[in-house]
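What you see is the complex with one protein chain gone and the rest in place.
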Amino acid sequence: MQLTHLRSYARPTDLDSAVDLLREGGRGTRLMAGGSDLVLSGSNEITGLVDLGGLGLDYVEERDGAVAIGAMTTLTDLLESPAAAAYLDGVVPEMLRRVGSPLLRNVATVGGNLVRKQPWSDVIPLFRALGASFTLFDGEERTGSINDLYAEAAHLKGSILTEVVLPRQPAGVAGAFWKFTRSAVDVAALNCAALIQTENGTCIRARIFVGATPRLAAAVPSAEAALVGTDLSTAAVAAAARAAADDVSTGDDLRATAAYRTRLVPVGVTRCLEDAKRRLEGATP
Amino acid sequence: MKQMIAITINGARCSVETELGETLLEVLRREGLKSVKLGCDTGDCGACAVLLDGSAVDSCMVLAATAEGKEVVTVEGLEHDGHLHLMQQAMVDAGGVQCGFCTPGILMSGIGLLSRNPDPSEDEVKEAMAGNLCRCTGYVKQVDAVLAAARLQAGETDA
Partner (left out) sequence: MRDQAVPSFEVVGRSEPKVDAYALVTGKPVFVEDVDVAGSLHIAFLTSSHAHAHIVEIDTSRAEALPGVVLVLTHENTPARRYTTAGQGYPEPSPYDARMFDTTVRFVGDRVAAVAAETRVIAHAAVRLIDVRYEMLPSVLSIDAALSADAPVIHGEDDATGIHDAARNIVCVVKADVGDIEVGFAGSAAVVETVCETQYAQHAPIEPHVVRGYLDNDRRLVLVTSTQVPFHARRIVSRVLDLPLYRVRVIKPRIGGGFGVKQEVLLEDVVGLVTMRTGRPSLAVLSRPEEFYASRTRHPMRVRVKLGADNDGVLNAVDMEVISNTGAYGSHALTVMSNAGSKTLPLYNKAPNVRFDGKTVYTNMPVGGAYRGYGATQGYFALETAMDELAEALAMDPIELRRRNHIRVGETSPIFAAIGEGKEGVEQTVKSCELERCIEIGAERIGWEAKHGARWRDGSWVHGVGMSIHMQGSGIADVDMAAATIKMNDDGSFNLLIGATDLGTGSDTILGQIAAEVLGVPLAKIIVYSSDTDMTPFDTGAYASSTTYVSGNAVRLVAEQVRDQILEVASSMLEEEAAKLRIGSERVAAPTGESVTLEDVGLRTLYATDQVQIGATASFVGAESPPPFLASFAEVAVDMETGQVKIIDYVAVADCGVAINPAAAEGQLEGAVANGIGYALTEEMLISDHGRVRNPTFFDYKIPAAPDLPRIQAILVDSYEPTGPMGAKSIAEIGINAPIPTIANAIYDAVGVRLRTTPFTPERVLDALEEIRQNR
C-alpha cells in the first residue's frame, strides 16, 4: 500500500548519520529494516524513513562458537547460513523455515522481527530462550541481554538495533522450537521455544517461552523450575507441561480460542521439550 | 512527492520517476511490466513476486525507493531471442498454467529456488512456492513443472 504521506527517505552509510536523521525527522520518521511491515501498513503517519540497508549490517558470523547476526540480515540469509546450521543442531533454521514463506523471508530481517514485536513472532521466543544478547547504537553503543528489549521499561526510541549474538553454548545444551498453525503458511496460533542444559544427566538450566497466546512470548518460570534438578524424564516433562498449562494465560483471536490455546499449551511444551531431549541425545528429529 | 530512482529492469538501466511512497509493484506496472500482478497488496498471495537482486520478493511490500541501484527481473525479462526460459517452457509443457494470474509469481519463485537449490525435492519445491497462492491448479502440475525445469537445467549444465 502506498505510503501517501511519505516526504523523506534517506539511506545513510554510517550509524551516526542514521541516528541524526532519526532524531531530526521527528514523530513521523521511522527506521526501516526489511520494510515489509512499514509498507504494508500504508500508514498516513509515516512521513519519513531512514533505510538501514546501507550500513553493512547484513552478516552472519561465527565468533568462537557464538553466532553474530547483523540486524539487517534477512531471514533467508540467516536460514541458509552455515553458522546457523552448525549452532545447536540447526534449531534456528528449523524455526525460520516455519516463518512465512520464502518470499517473505527474502525481505524480512532479523532485527526488524525482534524490534517489531509482533505477538506471533517466532524469532523472539527462540532467541530469548537461547539467551541472545543485543547491541544498540544511539550515538553510543550499548549491549545487553535480549530480554531487556522486552522488559516493560525498554527504551528503544532514538536507537538502532545493530547486532544480535547467539551465545556460545557449553556442552550438554539443546534448543528446540514448536509452532502451531492452522495451515502451512500462517503466523502461530501458539508457539514454544526452549533451551535445556544438563550436566551428568541432570537438568541444571531450563528456559521455556510460550508465545502467540495471542500475546507476545513470555517466559514460564514455573515450567522451567519443574525441570531444573530433574533427569528430564517423561514425568518431569509432564510436570513442566502442567505448570505451563496452569500459568500461561491465553486469549481469543480469530486464529484460536483461549480454551483451545490452553489445551494446546501442555502439548506444545511437551513436544518442544521432547524435541530438545532428542537433540541432547544426538538424534535430530 | 516525486523522485527519480535508478534501477535496472530486465537488464536495462532505467531512470524511473516515482512517488516517494510507492511500492515497487506500482512502479513496475506503470513502467509497462504488466506481468507483475496485484492480487492482495498485503504480501500474502505472491502474484506480484519479482526477482530483486536475484531473490524472489513480493513487490507490493518493497518500497520502490529501496530498489535504487538494484536489479529487478520480471517475467518479461525471461524470454531470450524468441526462446522461452526453461522454467516458462516447463510450465507450459506440464499444463501448469490455467488462468495464468499467479503464473508470473510462481515462475519467479521457481527460478529463485533453482538458483539456490538446483536439485530440489518435491517438498522443497512446494516450500519454495508456499508464498504463491493459486486457486486454479492445486499446485500439482506447477510442482511438476519446476521439477522438470530442474532436470532440464541439470541436463544443460551437463551438456
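Letters A and B mark the chains as written, and numbering starts fresh at 1 in each.
Throughout what follows, a contact is a pair of C-beta atoms (placed from the backbone, for glycine too) under 8 Å apart; a residue touches a chain by one contact, two chains touch by 3 or more.
Note that the structure is a prediction, hence the values are computed from the model and not measured.
> Looking at the whole complex, which visible chains does the left-out chain touch?
By the stated touch criterion, the chain not on view contacts A, B.
> Using the touch definition up top, pick the residue from B:Gly54, B:Gly69, B:Gly100 or B:Gly155 that touches the left-out chain.
Selected residue, touching the omitted chain: B:Gly100.
> If the hidden chain were put back, which residues of chain A would touch it?
Residue positions of chain A that touch the missing chain: 2, 4, 101, 180, 182-187, 254-257, 259-260, 263-264, 267.
> On chain B, where is the contact patch with the chain that was removed from view?
32-42, 44-45, 47, 74-76, 78-79, 84, 88, 91-95, 97-104, 107, 122-123, 125-127, 129-143
The definition used in the following text is that only the chains that are shown with their structure count from here on.
> For chain A and chain B, what's the span in angstrom between their mean Cα positions?
29
> For the complex, which residues does chain A have touching chain B?
Listed in rising order, the residues are 1-9, 11, 32, 35-36, 38-40, 46, 49, 51, 53, 74, 76, 80, 97, 100-104, 106-107, 184-185.
> Could you list, by residue number, the parts of chain B that touch chain A in their complex?
Interface residues on chain B, with respect to chain A: 1, 3, 19-23, 26, 41-43, 46, 49, 52, 55-58, 60-63, 65-66, 68, 109, 112-113, 116, 127-128, 130-132.
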